[in-house]
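One protein chain is absent from this view; the other protein chains keep their places.
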Amino acid sequence: MSNWNVYLSGEIHTDWRDRIMEGAKALGLPVTFSAPVTDHDASDDCGTVILGDENSKFWYDHKGAKVNAIRTRTLMEKADIVVVRFGDKYKQWNAAFDAGYASALGKSLIVLHDPSLTHPLKEVDAAALAVAETSEQVVDILKYVIQGRLDR
Amino acid sequence: MSNWNVYLSGEIHTDWRDRIMEGAKALGLPVTFSAPVTDHDASDDCGTVILGDENSKFWYDHKGAKVNAIRTRTLMEKADIVVVRFGDKYKQWNAAFDAGYASALGKSLIVLHDPSLTHPLKEVDAAALAVAETSEQVVDILKYVIQGRLDR
Amino acid sequence: MSNWNVYLSGEIHTDWRDRIMEGAKALGLPVTFSAPVTDHDASDDCGTVILGDENSKFWYDHKGAKVNAIRTRTLMEKADIVVVRFGDKYKQWNAAFDAGYASALGKSLIVLHDPSLTHPLKEVDAAALAVAETSEQVVDILKYVIQGRLDR
Amino acid sequence: MSNWNVYLSGEIHTDWRDRIMEGAKALGLPVTFSAPVTDHDASDDCGTVILGDENSKFWYDHKGAKVNAIRTRTLMEKADIVVVRFGDKYKQWNAAFDAGYASALGKSLIVLHDPSLTHPLKEVDAAALAVAETSEQVVDILKYVIQGRLDR
Amino acid sequence: MSNWNVYLSGEIHTDWRDRIMEGAKALGLPVTFSAPVTDHDASDDCGTVILGDENSKFWYDHKGAKVNAIRTRTLMEKADIVVVRFGDKYKQWNAAFDAGYASALGKSLIVLHDPSLTHPLKEVDAAALAVAETSEQVVDILKYVIQGRLDR
Amino acid sequence: MSNWNVYLSGEIHTDWRDRIMEGAKALGLPVTFSAPVTDHDASDDCGTVILGDENSKFWYDHKGAKVNAIRTRTLMEKADIVVVRFGDKYKQWNAAFDAGYASALGKSLIVLHDPSLTHPLKEVDAAALAVAETSEQVVDILKYVIQGRLDR
Amino acid sequence: MSNWNVYLSGEIHTDWRDRIMEGAKALGLPVTFSAPVTDHDASDDCGTVILGDENSKFWYDHKGAKVNAIRTRTLMEKADIVVVRFGDKYKQWNAAFDAGYASALGKSLIVLHDPSLTHPLKEVDAAALAVAETSEQVVDILKYVIQGRLDR
Partner (left out) sequence: MSNWNVYLSGEIHTDWRDRIMEGAKALGLPVTFSAPVTDHDASDDCGTVILGDENSKFWYDHKGAKVNAIRTRTLMEKADIVVVRFGDKYKQWNAAFDAGYASALGKSLIVLHDPSLTHPLKEVDAAALAVAETSEQVVDILKYVIQGRLDR
């Protein structure tokens, strides 16, 4: 397989994606990464900025969420592996939604979170093939499953 | 269609399920309701009580979450409609996971939550065919889609 | 096969459904018929009556269309045969949408319309296993495919 | 994802496709566009010109519609995004059929039409992830979902 | 499993279906049998008798074949087992078509034919889970796979 | 859900199936159990006894294995839960094959084996939602996931 | 869409494939053609030549047919369009099997045969999007559906 598609879902306020992408690049792994739009304001406002304003907060959010879904669902469906990161802030229901969506599509799911979140994430973790605590562990998994080499 | 299967996912600490089931029963709707195990302690402990204890919290939770998944995934796959309720307590990532899972399976999704949760639930709502605020609205939807009658 | 599910989509302003259902009943055919909500006003208003009013016409329609979709998609997915009727009034894009939806699901599609509509319906007819002009022909098809008897 | 496949279905008598394709090209978006045959006469006559004439109008149309379906279904199945345009002329049932077909295949659907058509298109719009009024908005959506950048 | 659905495709000029159905009935096997319309004339003429005559032989046949397909595809999709019988007369391409169709759907395929037809049927046989020479063998297979009992 | 279908695959030389079926019956669980043919000789000989003898051991086995597959695949596809038991004798590759087959179909998989087999079964266990050591644990799981009650 | 995959199934004793491939090449159409092995003897003997001889004619044929199926099913599943040619010799049940298989996979099916075969092929033709009489017509269809240009 010449190339692996890896979708990086979830938390958008830390550099966890960059660390995975840089780690994979440093190793020369044949991975094409994709992700939701990680510019929080753009993600919130895309629906109304492009398609026209809304008075109601509900429809404001609705329009944006659907435009974002064009990107996220297309990319998740193309992915071989979906990594979902949960942080310590915000509700992050979209991250859990993505995990459920990826799981029903039969994607290989890797969940990335601090051990303090183990209990509330137990159903999500139960659907995963790996539960990591750090971006570096995700890079190590990618290295191992793609190259077949294990550093000790 | 003689019977509709409706799965009631999410919050387990209020009586929202009972109100939907009683409402549907009062109307004589041909609905078979199903749900996850709503006994919180049973749901947490089922894995280790049945299959043997674990020292590690992670595996304790993991075993239980997987046993619960036997029930939840089977019932969701049989469902025509999946209703997911979000309340104001707990992380409820399993509810959002179920919403994503149901969505990828192509189920008709109804989300039930207070308007105060609109923004963090926007991606989940965007995948739904109806966003309700009360159990009574869910009953009204079931009545309408099953019987085709609309009370004004 | 003990029972056939037949979904009757499209035009809601003539008695074509009744004539099919009565014809099938008179013959004792083991068919369970289903259909969208055929009360035009209920169909238009269901979203806002149940889930709350909308100022914008777009969202007013949107809410209703989605609530109706809970019914129509569930019933189409359960159907063995989908009959779609086109009349001489209204745009009827929802009927054509249903025909496309049913076709992609691999349902047996029967289209029912006057010969005067042949040209604009050619793509829809091309996806059908039968193109009928009268409700009585649809009854004859159901009789033939279910009982295997052909009256001459 | 190196390339996006976008299928442009519907109205063939205005330049809406050109404007989308030129807009995407000007932005350097990695999109491969596809579309039905937009030469109206060729589309009507292809069946009989290639496979032999027909006396009956019905079969004349039927042959052509099926030859066109070889193109349209293949291209829709390859598409990541299906854009369907409704104009103010003709019945356009094939456009609505394509929208239903794309929706059942799980494609990301964008509907493009004037607000005056909102009511008759409400079921089609309800299945879409975006409802646009102009080709420029479609380009903006493509730009946003592909590049993740939002111009204000 | 309380009931098995068995579809009997192919040759319509001998009593092979009756012998299987009677054999299964005598054993009290819980099988619901289905089959194409086996009245040759009805099968040929159903399209035009119901939907109107055709001058062209091609479209005469075409209409009939499609009406028959409403029955055959619906019943094959419901079947657990598809038995296809090849005799020594006629082209029987519809039987081979059904075998290919059933095979791609993942149905358990049993082929029934005289050993003299082994060579031209080798691709069909290769897709089958059993190749029988007599109706009685098919009954024995049904008895064994349903009841788990083997008479010697 | 009125009834659960549970397929019991694997070892045929101990009474593990009986203990599960009796346990479920004693609890009044709404389960329909199914299983491969557990009469070893019948299972080995069914192909040639029914369809004619073979000189070659390979084809002797081949015919029988395919006849058995009519039963096993049909029943597995109908199952909600597939339980696979590994004992301490024989190669049991068919049990592992069934586990892989069930897993790819998305069935809920329960694996039942002695802890001494943990290492060679690690890939099979990794695909399971529960790994049990005794038939009684399987009954407890069925009771819990069906009735939602947990005995401590 | 940069490239189309077209599988050419059926008759192997005339030059119909060459004429299609040469015609497409002369037009510069972006088509990758594939086909079964058309060397009749190789196709018959491949199983035993590679995997060892068989005394029984049935298993001789069986081994070969299955090895050929590795090629034919893989290539059909990759195809966008499946063309099936029926000639005037041999039983050609494998061609009809391929047509049924392709049809159940949802491939665009083109059937190529002399009008004298219309009646026995009516079920196969009914599943097709085009029924051609000459290789040149198939080339014309490919040209039209790929380039969108119709020569008159």
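Going in written order, the chains are labelled A, B, C, D, E, F and G, and every chain counts its residues from 1.
The rule is simple: a residue touches a chain if its C-beta (ideal position, glycine included) is under 8 Å from a C-beta of that chain, and two chains touch if they have at least 3 such contacts.
Just so it is clear, the model here is predicted, and its values are computed rather than measured.
Participant: Which of G:Arg19, G:Lys66, G:Lys91 or G:His119 sits in contact with the chain that's absent?
Facilitator: Going through G:Arg19, G:Lys66, G:Lys91 or G:His119 one by one, G:Lys66 is the residue touching the chain not shown.
Participant: Going by the contact rule already stated, which one of F:Asn68, F:Ser108 or F:Gln137 would touch the omitted chain in the full complex?
Facilitator: With F:Asn68, F:Ser108 or F:Gln137 as choices, the missing chain is touched by F:Asn68.
Participant: Give me the chain G residues in contact with the hidden chain, please.
Facilitator: Residues of chain G in touch with the missing chain: 5, 32, 34, 37-39, 42, 45-47, 49-52, 63, 66-71, 73-75, 78.
Participant: In the complete complex, the non-displayed chain touches which residues of chain F?
Facilitator: These residues touch the chain not displayed: 57-58, 61-62, 64-66, 68-69, 86, 90-105, 115, 117-127, 131.
Participant: Which residues does chain A use to touch the chain missing from this display?
Facilitator: For chain A, the residues touching the absent chain are 1-2, 4, 80-81, 108, 110, 128-133, 137, 140-141, 144-146, 148-152.
Basically, only the chains that are shown with their structure count from here on.
Participant: Suppose chain centres are the mean of their C-alpha atoms. Which chain sits farthest from chain A?
Facilitator: E
Participant: Taking contacts as defined above, which has more of them, A-C or B-F?
Facilitator: Pair with the higher count of C-beta contacts: B-F.
Participant: Nearest whole angstrom, what separates the Cα centre of chain C from the Cα centre of chain E?
Facilitator: Roughly 30 Å, centre to centre.
Participant: Just the number, please: Cα centre separation of chain D and chain E in whole Å.
Facilitator: Inter-chain centre distance comes to 40 Å.
Participant: Just how far, in Å, is the C-alpha centre of chain F from the one of chain D?
Facilitator: 49
Participant: Provide the list of chain C residues touching at least two other chains, using ranges where the numbers run on.
Facilitator: 66, 68-69, 131
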